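Okay, handing you the structure first.
In this view, the complex is presented without one of its protein chains, the others remaining in place.
Order of writing sets the labels: A, B and C. Residues in every chain begin at 1.
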């Protein structure tokens, strides 16, 4: 793995590195960790990389790695930069024959996302998007339960992703994470929408197997001087007629990473909370409440395959993140071995395009006073 | 207390009787428990009432009780019939000088509610509406925290009231509760909206002290053959600029009485869940999470006054309901004694009118594809 | 019902009155509310009792009520005094033909308990002991599950009753509740043991249907100047070979009324928490966790009969307490009607004797450095 972005002080770069390492399948071999060449090289050294694999720019990295022997060169690129720096390195990496893992949202604009969709297709390379929460074992169980019809027909959905860290003007402090997220030139047209709303959107569509047909979004810009949404309340209409709400916020004071989903069907319902990820609570027409735990009883294989450790030993954020990397790496190795994997089970460029359509639909709906707006 | 409705087999009549009795202030002395005279009298006898206080109709009850000495006659009327049978008995009772306690929603139509508002005013009598959940000790604490500015300026609200008991066509079975609730001639224009949505609306306005300015409602009618909403997703805009969501449902399979509220301010936030009513969870900018319990530490007097038993001994639905009765009875006794109570703290005809406006606004918004609709 | 004790300022008298009233079966008709005649009469008047039914002493009450017509006189006596004032009024009431409801522990000493056992037997009258927690719907469910063999053979038990209100020297303040509880002339030889340990003991034996064969108790006296235990850790060996722990405390700072039980069998296990009484959590060899709620799915009739209100509307302390009164009153009415009830399902003098044996065994074990001590 070669990394683009994620130099010292970065939050998400470190997460990607830890997550990629957990399962012993992936090794960081090189990186262009910063747009500042000095910083890039220093960051690589701090990670114990050999000097000649610490690059001054991602362009240099892609070209020099390409020139190495197949044995030696990186197998794929991980892009962990702010949104505006996703498209160009992804394009170059794919066009030079490297698979790509990319942080979300996939690009700065919807146009970039659509362009990247074509580039991926043309390249024949793999593209993984780190909607990491779908890597949780019990999210897999939830998806399998819906897919197998256990809940009957889905009628109602609640999804939320609530944070409070932008309750105050942290972007005016030296908080790098906040600074670029409130800046449309780096984040795109969505604020909370892009940063966490896309996770909520992806989770809903992943778990239910349904598409959001149309939405009505009432966005808020509560932080003084901000131009991007830091809060949003959204009505959802799903492809099968189900209805729902989505609530996202970065000014929900006190919330940490309260991503949660509830799905109600005609035969059963389920709820899952990211902050307590090792419980899946389900309700049934004629049975008592049933609570599933990873590696507990009566789980679908899609869930059992995911857990690394025995029941009752909590897995968390990094493990879920690692599952995205593991499934991607397994797919990449299968491709190398000429094998086929029917459902590699990690988010792809399709999820990326979908996320951008979600952002654009929500922003447009909000401009029209929360008028219903389709995602296609 | 004389009761109108609540004959054998009724659910809510029994609740009113139990709730009224808990604090030893109120005694059931008479009743017209059914529109069927036979059934009314039998119901009264089963409640150990003397034969001459078991009436054949509410009209008879009001007239005969009026004719009794002040000492002997009932002090007030409790109306626990379906919605379409609220207005007439309430009007007659008030006009004959009796205070009234009435179940919610206050009337069948908004017009009736507005008419009743005038009648109450003219009568000079007390009118209590049993939005019982606001009787919980920690709902009082929540309200006091907001009122005292502890949370700062309110920015975001989530409220929900989710039930699942109408997930299947129970109205086709012998479920009397379901039958009238899905019948617009008895329920009015709102289904879930009237039955539980008004509780959610009342809770939001009670706790935050804010008014819902406008809403955008997407209602669902999922049960086959139904004409009234059994599900609703609503965007809220509050009088101070706060935004929020409301989700109500009677087809949220597995939910029992999941009424819950979250309020986010600029300095703190709180959440309360009816099914776990003895915890108020709060978050703060610079403090750890604080959880309040009834009769625990650091409570406002408004909350301390409410609990009947020591900390750790759960109070529940009946106790909260009883608090409405207790505060109403206390007010009635004060009036009798010529005393004034500044804030008697029970829902009144104003709350009733507000609830009907909410129902009408939501239904109208839904007709217009969830267009923003004001409540006034 | 005639009440002995429970005058103004009393905590538990008020609880008994509220609990007795909830189900509309019992009316307070007279009382001797205090050993101070003035206070007794004033207390009765504050409860709206007629003057001639407010008695100056329990002896007067029993004699004068006895002299009334059957129609008019109280049906039973409720004794809500401190422990040292249980035996004499209970004895007199029984011997004058009144049923008795008595607070726990049943008497001051084991000898008194054994004597009372004979008196009850000889009188042919009913005797109920208010181990109120066993009145919870889900405690009934737990008992039924064990009795029906759902859990298989019971192997392990954890029970605790933890409070923190005696963490500081509240008995030196004007806290009447604390004052008599730390006084052996009023409490007997057990402190926390008698006040809450007997609840824990009763709960274990009620739920499991097993007896505590022997115990090893390490008691603590942490409060300065106290002579009675305010804390205890106990090993249990049950009649079927199961083993367990009991932890009781009134100096467990921050605990409110944390009574909880876990029972592990060869096929399943269960746990119940008094502070969250509307959930029964169960685990199974080959099934996911199942959580039962009152009036939810798959409950035993013993549980369904108990709940007064629909699923999701919490019942609490008073309702559980009321169930003891309801079952007792139902039994008393059946007796009056010459009918038989197979299992009236409320704690009796047998539970009272058992509780005293528990206290005495624990105190003796503790004297012998936690040596194993039998309960018989």
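Everything below uses one rule, namely that contacts are C-beta pairs under 8 Å (C-beta built on N, C-alpha and C of every residue); 3 or more make two chains touch, one makes a residue touch a chain.
The shown structure was predicted, so the numbers you read here are calculated from the model rather than taken from an experiment.
Novice: Among the chains you can see, which ones touch the chain that has been omitted?
Specialist: Those shown chains that the absent chain touches are A, B, C.
Novice: Considering the complete complex, identify which of C:201, C:255 or C:302 is in touch with the unshown chain.
Specialist: C:255
Novice: Out of C:106, C:261 or C:289, which touches the unshown chain?
Specialist: Once the missing chain is taken into account, the touching residue is C:289.
Novice: With respect to the chain omitted from the figure, which of C:113, C:216 or C:375 is a touching residue?
Specialist: C:216
Novice: Going by the touch rule given at the top, which residues of chain A touch the chain that is not shown?
Specialist: 11, 14-15, 17-18, 21-24, 47-48, 163, 165, 255-258, 274-278, 293, 296, 308-319
Novice: Given the full complex, what residues of chain B touch the hidden partner chain?
Specialist: Chain B touches the missing chain through residues 284-293, 296-298.
Novice: Give me the chain C residues in contact with the hidden chain, please.
Specialist: So the residues of chain C touching the unseen chain are 155-156, 158, 160, 164, 167-168, 216, 218, 220, 222, 231, 233, 235-237, 243-245, 247, 249, 251-255, 262, 264-269, 282-285, 289, 369-370, 372.
Here is the rule we go by: only the chains that are shown with their structure count from here on.
Novice: Count the residue numbers both chain B and chain C use at their shared interface, divide by all numbers used there, and answer same if that is over half, different if under half.
Specialist: same
Novice: What's the distance between the Cα centroids of chain A and chain C, rounded to whole Å?
Specialist: 55
Novice: What whole-Å value do you get for the distance between chain A and chain B if each is reduced to the mean of its CA atoms?
Specialist: Roughly 43 Å separates the two chain centres.
Novice: Taking each chain's centre as the mean of its CA atoms, how far is chain B from chain C in angstrom?
Specialist: Going by mean C-alpha positions, chain B sits 34 Å from chain C.
Novice: Listing for chain C: what residues touch at least two other chains?
Specialist: Answer for chain C, listing residues that touch two or more other chains: 293, 296.
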